[in-house]
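Scroll down for the structure; my scribbles are underneath it.
In this view, the complex is presented without one of its protein chains, the others remaining in place.
And now, subunit A:
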Amino acid sequence: MSVQEVLPLGGVATGQSGDFRTDHRLVAEMVKPGSKVLDVGCGEGDLLQLLETRGIDGRGIELSREGVNRCVAKGLAVVQGDADTDLVNYPDDAFDYVILSQTLQATRQPRVVLENLLRIGRRAIVSFPNFGFWKMRLQLLIGGHMPRTENLPATWYDTANIHFCTIKDFVELCDEINVKMERAIALDLYGRPIPLNLPWWVWNMFGEQGVFLLSRGGGK
């Protein structure tokens, strides 16, 4: 594993509390107030609204027309677009942070998307469901079928998620394209951060999702 540094997060509430999802609050805490943020795949704009309450200048891209229209109706600056095709249109260093929340697995070219995130933003925050999660493993190992969970209920033939990976896979991809991990957090089944003093395989096994704060590596 090549995580250069894994910093603890201060003051992260556990479980589902308040109006916002835990992973959203985790992401929001990683963003410095006053920054400019692009949320790729922003859905109905919940994270952007949370960021706005923290004085963050947020923009969004969303694939679904309904999602975009809901966001615009909330007064958010969101455009309809596709992460796979539209990120190339954004100039270098346009944002302080680019966020890809629970969307990586639905992109056609996760590697290219990741590279674009770190070209457009000085930092990227990526969260995704961990396919190495024990429940997933169990469903494939014992049940012998493609895993389905509460958060990922679609069957294999009608899911938008085409590129699942494990936390371990993602860390290896980051290493390969020379991305520096500033923070890495795994959330358990209840959305609680898993203690950081545990070894990596625990994360990969018990993390239901991973949240990563990334920056450009020192160059290879």
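Going forward, contacts are C-beta pairs under 8 Å (C-beta built on N, C-alpha and C of every residue); 3 or more make two chains touch, one makes a residue touch a chain; residues count from 1.
Everything below uses one rule, namely that contacts and distances are computed from a predicted model.
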| item | value |
| --- | --- |
| Protein that the absent chain corresponds to, by UniProt name, given "Binding-protein-dependent transport systems inner membrane component", "Universal stress protein family protein", "Homoserine O-acetyltransferase" or "Sugar ABC transporter permease" | "Homoserine O-acetyltransferase" |
| Candidate in contact with the missing chain, chosen from A:Gln80, A:Gln139 or A:Asn161 | A:Gln80 |
| Given A:Arg59, A:Lys168 or A:Arg183, the one touching the chain that is not displayed | A:Arg59 |
| Residue ranges of subunit A at the interface with the undisplayed chain | 36, 57, 59, 65, 68-69, 71-81, 86, 89-91, 94 |
